[in-house]
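Only one protein chain is missing; all other protein chains are in place.
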Amino acid sequence: MSSYVAPLKDMLFVINELAGLDDISKLPGCEEVNAELVEAVLGEAAKFAQEVLEPLNRVGDKEGSKLANHVVTSPAGFKAAYQQFREAGWNGLGGMTEYGGQGLPHLVSNPVQEMWNSSNMAFCLCPMLTSGVLEAMRHHGSPEQLQRYVPKLTSGEWSGTMNLTEPQAGSDLAAVRTKAVPEGDHYKISGTKIFITWGEHDMADNIVHLVLARLPDAPEGVKGISLFIVPKFLPNADGSPGERNDVKCVSIEHKLGIHASPTCVMQYGDAGGAVGYLVGEANRGLEYMFTMMNHARLGVGLEGVAVAERAYQHALEYAKTRVQGREVGQRSGDRVTIIHHPDVRRMLMHMKSQIEAMRALAYLSAATLDKAKHHPDAAEKRRHQAVIDLLIPVVKAWCTEQCVEIASTGVQIHGGMGFVEETGAAQYLRDARITTIYEGTTGIQANDLVGRKVGYEKGVTAMAVIAQMRETAAASTGDLSAIGQALSRAIDALQEATQWIVDTFQKNPNAVYAVAVPYLKLFGTVGGGWMMARAAQIAQCKRAEPGADVGFYDTKVTTARFYCEHILPQAAGFRQTVVAGADSVLALSEAQF
Amino acid sequence: MAILVIAEHDGKQLKPGTANTITAATKLGGDVTVLIAGHQCAEAGATAAKVAGVSKVLVADAPIYDGWLAENMAALVLSIAKNYSHLVAPASGFGKNFMPRVAAMLDVQQISDISGVVSADTFVRPTYAGNAMATVQSSDAIKVITVRGTAFDPAGDGGSAAVEALAAAADAGLSKFNGQELTKSARPELTAARIIVSGGRGMGSAENFKILEPLADKLGAAVGASRAAVDSGFVSNDYQVGQTGKIVAPELYVAVGISGAIQHLAGMKDSKVIVAINKDEEAPIFSVASYWIVDDLFKAVPALVSELG
Partner (left out) sequence: MKVLVTAKRVIDPYVKVRVKSDGTGVETANVKMTINPFCEIAVEQAVRMKEAGIVTEIVVVSIGPLQCQETIRTAMAMGADRGILVETAEEVQPLAVAKVLKAIVEKEQPRLVIMGKQAIDDDSNQCGQMLAALLGWPQATHISNVTVNGDSAEITREIDGGLEKLTVKVPAVVTADLRLNEPRYVTLPNIMKAKKKPLENIKPDALGVDVKPRLKTLKVEEPAKRSAGVKVADVQELVAKLKNEARVI
């Protein structure tokens, strides 16, 4: 059984060199952030992830959270770990400094989040949801609401949840039916919400639910949805949790993975209506949800990076210890560990190279999100906002789709033992499987990409990013020229496919949506190649410095080369599918299926 | 050259590591004097005189040496240190405590925990928890050395050294010994144990599993089990060693009736020495074992207990 070791070297390389920590340190409010601080924070987080969260991952998977009489009990050890987690202040990593948070930028908080997710994704969902609630409050909460809820949510004494989905309203939130009836200074909420992650549990003193509901006079559809705070216990004047609100967990789902994370069916208003407080203005709830979307979707993309990393470490340890067969061409002599077999090598490289590319693209997005938030120059801020809006669906869907594939390869490396739960390889695959679904499925991400992000703006931002990619390809010369050429060909494919999307979007949107996912995968694949080529360039320069970690940099260059030889060629295939594959998707009538 | 070995003893007998330390001392080439310090320890002095290779025994018998306070022990050794080229003690809790004090007062860099003697000034010692063996040479006039007992054979009997009394040094008066509490053989915890005895499905039943206890007691070992034994209900699951149980790496791991499923091997393969007892000649556990016996465990285990004495 492997144990998780945070890949600090690669994380710090990406943070410092690829994503550009120096630029982030120059942003207003980030002046304290420097390489030394980042190393200290990541080092301590790694310790916590490795020593506290990781040992609970199997326990959580085996035991799962349990529901009895509307009370959810978390798996053994989770409550104590959560207590340690919040006492160590980790809940406030990116939180607002005026309410007890540390205000660290995404480029610092996201790598830490990666570690939480690698070590124990199911646990990590609880603080992640809380940070989502905090993000919503930051933008739309009233001063009084901020005072009342944000300090406790920042410290982690209280946790938060997002209540969007209803049985009839999944990806289509226009169908939300939960009701909110005004009553004095508050509203009475009633309805059923499903898929509420950590909707009820025993780790925090109170749970703050953010609930989408309709006012009696609200217009139909998405423009008639409002956002409410519904606390499990109504806060007393002194801030302590008071009277129990009319909200309860009536069931928890039996799931493929993330067993420790209770996925709750929440019932509001069985006894006359749960007390809720309107956030911001009425009927703007969905719009408010969208303000947190980039934050939340980047978070799920990181889950993809994280679980893939964990699955890789697990498979690597197995490959280095499992003795089976002799080296190719040897008929006698010692049997060898399976890492000696070329195909096992290939699988490991496949995992490793993609994970590094995914991590780089995710952290680059984190840095872009920081710039979009904090850049003092309005034009720069807008430019970064456009880039991050474009990258988010790619990071979310591509990192999670690749994660599922990588976790599956992890099982494959274990052979028959991987199909047996005891080796632990299967858990990562099961846990990973949700990431392509929640917070907008891959299909929804791809539709967002080809529609709102590329189609409507006629590819302006996409082409600007492609131009940046071309600069990297052009700079890949000398020993790196093969990488540069492979990247150039892949960029050609991306550019042609993007042009096709732009040209086709107006006249035949159905065709565009039919090949949206292949286009998104093309974007991710080439984006990953872009990152690996840049990584190789930096590694090439850095390795010449005195005292350089030559081993790390050489490995990076080789890994980039593998990516260019094994992953990037897929770009041509995706391009072909995009520009010529839409017809067959839509050709059959429904009856022909 | 003259070598002084400071002996660890219980007032009557030498502690096991001391005989090994005397062997290390004899490898330095020179007369070996043994210092017995303690309170009412004359008998230990007589015992030391019988050890082969010892030419003289000094006995410092005084109440201030009860408990071997480091300050007083150091003062005693310093009172005669100049007569010797080497001061040697076992690298046990005993020697570790006062020897560096002696070295510092002599302005000497001590050589700790040696596992080999290359020459009178050059030694091998484990560093990084034994993962790197360093060969070091001392430039100090007097060598202050502690010895890893398990790296040397114990010196045998056959000596007839002269025994002399040594006057006690002044009481440093810095500290006071208030007694010891020695633990009665409660079994160590699995993950902290130096030795582990583990049983597998071959044990047959919960009742049979108990035959491992006398063996564990003899060895001062913790008791573990394979998952098969746990799943069969022989013992509770906190005994489980393996991929889904505890990961252990003791100095000695004795696997009894364990076939060696890969999940089990993953949990114990880093043990320094692995002994396997299994009646199946083909058991995979033998592939990682340092020593193995192909035999019925119900015969071999009791025989092993009696052989250990």
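Labels for the chains are A and B, by order of writing; each one numbers its residues from 1.
Everything that follows uses one rule, which is that contacts are C-beta pairs under 8 Å (C-beta built on N, C-alpha and C of every residue); 3 or more make two chains touch, one makes a residue touch a chain.
Remember, it's a predicted structure, so these values are computed and weren't measured experimentally.
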**Study point:** Identified contact with the non-displayed chain, of B:I6, B:C41, B:V54 or B:A70
**Key:** B:A70
Point to revise | Which residue of B:K96, B:K246 or B:K279 touches the chain not shown here | key: B:K96
Study note, to complete from the structure: Of A:W90, A:W198, A:F228 or A:Y363, the residue touching the omitted chain is A:W90
Study note, to complete from the structure: In the full complex, chain B touches the hidden chain through residues 67, 69-71, 74, 92-94, 96-105, 107-113, 122, 126-140, 150-151, 153, 172, 174-183, 195, 219, 251-252, 272-275, 286-295, 300, 303-304, 307-308
Practice item. Touching the hidden chain in the full complex, which residues of chain A are there? Just list them. Key: 5, 8-9, 32, 36-37, 39-41, 43-44, 47-48, 51-52, 84, 87-90, 92-93, 102, 547, 549, 551-552
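We take it that only the chains that are shown with their structure count from here on.
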Point to revise | Touch list for chain A against partner chain B, complex | key: 1, 58, 321-323, 417, 422-424
Point to revise | Residue ranges of chain B touching chain A (in the complex, touch as defined) | key: 227, 243-244, 247, 262-263, 266-267, 269, 287
